[in-house]
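Missing here is one protein chain; the remaining ones are kept as they sit in the complex.
Should a chain be cited, it is by its letter among A, B and C, assigned in written order, with residues numbered from 1 in that chain.
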């Protein structure tokens, strides 16, 4: 295998996006437009888009649609119609279950944003800097399910922010209990998603199914791989999920109890020094640093910080003592990039770089 | 003394507003415009407004300026210039300390929104439904300070929401620990207050000095009067204060631990059944019910619920089990009405109704 | 006929709302909740709501759902199922054509918000203060179509603002040309309507089909009834329709050319003195004054002025010379109340008060 970090454009992996017309699908298209390792050659979406050009099938939300993708014809979400071996899925959970399994069974590596397989015992739920080694679950997945390909998931967009911010502290001080109150951007609900009549000048103290996802996925993300399975982290989380009138960027207020409580100063040093899994360093989409610590009292702010690290960094601020637990802090990241499409792409980059795709024919 | 509940207009108490040109001052003017017991006859503000008509001195923010007040000439904040015995103060804390003391020393009853005296041992910090009997501290205040008048304060606008929502539960189950994450409206910062460039499409995870106020004032509000002093409630609170792009209405996400934990169902029944201090029932500004419990999953919402009870009710929703503590819930109320001007007026109504003003000459 | 202005509650007209679950339908329900002349006894909506209680069928958007209506069972939009003789229609134009005709043919008076019949020669398009006498077209409608009932329409929500603001000036000075640039609230698009991802921190310079409606309907609204038909006003309008991040209230910037140009002072006097058709005075929903003229340079503002006259007044400001035409001004009104449901109700009130319903059996 050639060193993936110096892949020539000619050697890029052809990739496909499933569910390419929605908000997360569009983010995939944007982020893959000039990707050094991946070449977006196929797009797929639901019946009503199939056969149209991507341009005609899509209500494009942000920036310019990449010209090359615009001309692609939308295909059905069917492994018989899609050739790419690496497949990014922005499918809705209502269809992701069957479709993603079909692609894995057909020998494709599926990088999924859907919730369907996240908590399955044999499916990696990965944030590369945090738990990239969970990819080892793929062996078990392949042997148990008999899939020549596989499914790798990334986490709910809100818990991604929490897991990234807490990972450096958990490694050294063992997180035990977490109160997490989120203020989540409207783009987290997709498009058209949240009606303007619901959110203009308003906050909504509820996001369907979000709190259980946060509480559960965190234990897997920060869990340890024991050679055959993920032993969940012994962390109890109590979440309050809120929607706010912000375009992009989920903010989370955290109160954290540790087994070995650090002072705020030590916590800050730990966050600043953290580099995450070395396998991630230098990957095309990996932000450096992965965690940006702000000293200003009034940061992070979604509108001002959300694009740091090209949308892949997590910004942390207000690290201070908690009156009940040990520490309070605030973390924020881009829910569509770090929390969805960008996270999937980074997962794929890690798989390429760490040889997880050996045995998968590029074309 | 005549029954205050049937005061004739002719017998209304003449009242004054200090700091009448600011956002809270304007709320006083609006709420007092047709008040059955109080007659707004004097307004005072800072030097640069003195001598102007209220109309000319004020950048009016909401609705129509009451015609009678518009014509009043702004006076200085000086008890020699103001005759009213009941004085509502919307003064900034930078000047409230001296000015409010001067009025109390001159025999006036000052209903203050400023933070200066809230935590003083001999100054009542009152939400009538919750701890109206704390007004008894006035006797001590008068005897110790030698003031013929007195100062009564109302609480920080965010802690008011929390104290109201928790009071029914604390009475029966004894609150012990509270995690409180706020999403606070821009009107809480006064006018001009928060710059639009700071908050449009954004959230700000910091409000200067707000978290300590919330954490401290709650113990006094829910404390018990032992005949001479307020014994603080043994409640530890850890707060996260955030600003959001909402006009009016502070929302608070609460996780609560009790000495005797209720189930969510019992908590809901308790909240629904609560009527607060009977002395408050029927006061002109008292909402009924004081706490509105919503069953919908996505309530309370500031834009939709903030004017319930004419801005004086606290709306509570999402009462459910907490994973770490006992209960989670969300509470919201109007920060300028219930949390500021309306709260002061209700305090004054309670004083009138409960004979606290006996000995104060009406004119 | 008894004097309708003193109708006893017992004598109220039973009324129905078609399309009651949508945004305009809900506004009808709110405005009819305590109406002195009309008793909302039936609601109808599309197939998927039929048979449910109104409470269960409706995602209620604003304030409290009236308890009596909440319990009503949603009926189909079929005159065989609906008994009321006065029927308010908030139907979408995709179905309004057939349904409204069926009701009219079945002897019901339909007050419609849909565009379908607005420009029909024999259908009144009415803003009561402006052209209430256009109701006379009903005679022709009934005789030509053979309908024992009839259809009365109200205008597009943006043109309503323009027609009201210009009517007083047109009466005296004859409007000839109008440039109209609108800034329209999101509620004008119904619910869910405008996606928050489209409008947060944004403006959209296009509203489908809106500019032609404005340009055309104005000529009918300000046209004259010659005994058999409406002679359109000779006014040419050029419109720019924009969507802005405002909840309620359409603002329109107008540059106007007249046959006999008034000075700004004379125009202001005319606007202030205008009372509209005397038949409207004292109707329950008629605002007084119908046009509110503001002197402040920075008014009208939707958030601050939209509820003036309980949402039925039009606020006008910035009346000044135009550099090309004669006058510039800005007008604003509530698009859901004045511009839709409230306008329909006022139409119905005018019909009751002016004896247009003689011959229609109340029940």
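We take it that contacts are C-beta pairs under 8 Å (C-beta built on N, C-alpha and C of every residue); 3 or more make two chains touch, one makes a residue touch a chain.
Every value quoted in this text rests on a predicted model; they were computed, and no experiment measured them.
> Thinking of the whole complex, not just what is shown, which of C:203, C:224, C:263 or C:288 touches the missing chain?
C:203
> If the hidden chain were put back, which of C:89, C:153, C:251 or C:354 would touch it?
C:251
> Taking the full complex into account, find the residue in C:143, C:224, C:238 or C:288 that is in contact with the omitted chain.
Candidates C:143, C:224, C:238 or C:288; residue touching the omitted chain: C:238.
> What does the interface between subunit A and the hidden chain look like in terms of residue numbers?
Touch with the absent chain occurs at residues 61-63, 200-201, 247, 303-304.
> Touching residues of subunit B against the unshown chain: what are they?
23, 61, 186-187, 191-201, 245-247
> What does the interface between subunit C and the hidden chain look like in terms of residue numbers?
Considering the whole complex, subunit C reaches the absent chain at 177, 179, 181, 183, 200-206, 208, 215, 236-238, 240, 242, 244-247, 251, 253, 255, 297-304, 317-318, 322-325, 328, 330.
Methods note: only the chains that are shown with their structure count from here on.
> Check every other chain and keep only those touching both subunit A and subunit B; list them.
C
> Just list the two chains that share the greatest number of C-beta contact pairs.
By contact count, the leading interface is A-B.
> Counting only residues that touch at least 2 other chains, which ones in subunit B make the list?
200-201, 247, 303-304 - these are the residues of subunit B that touch more than one other chain.
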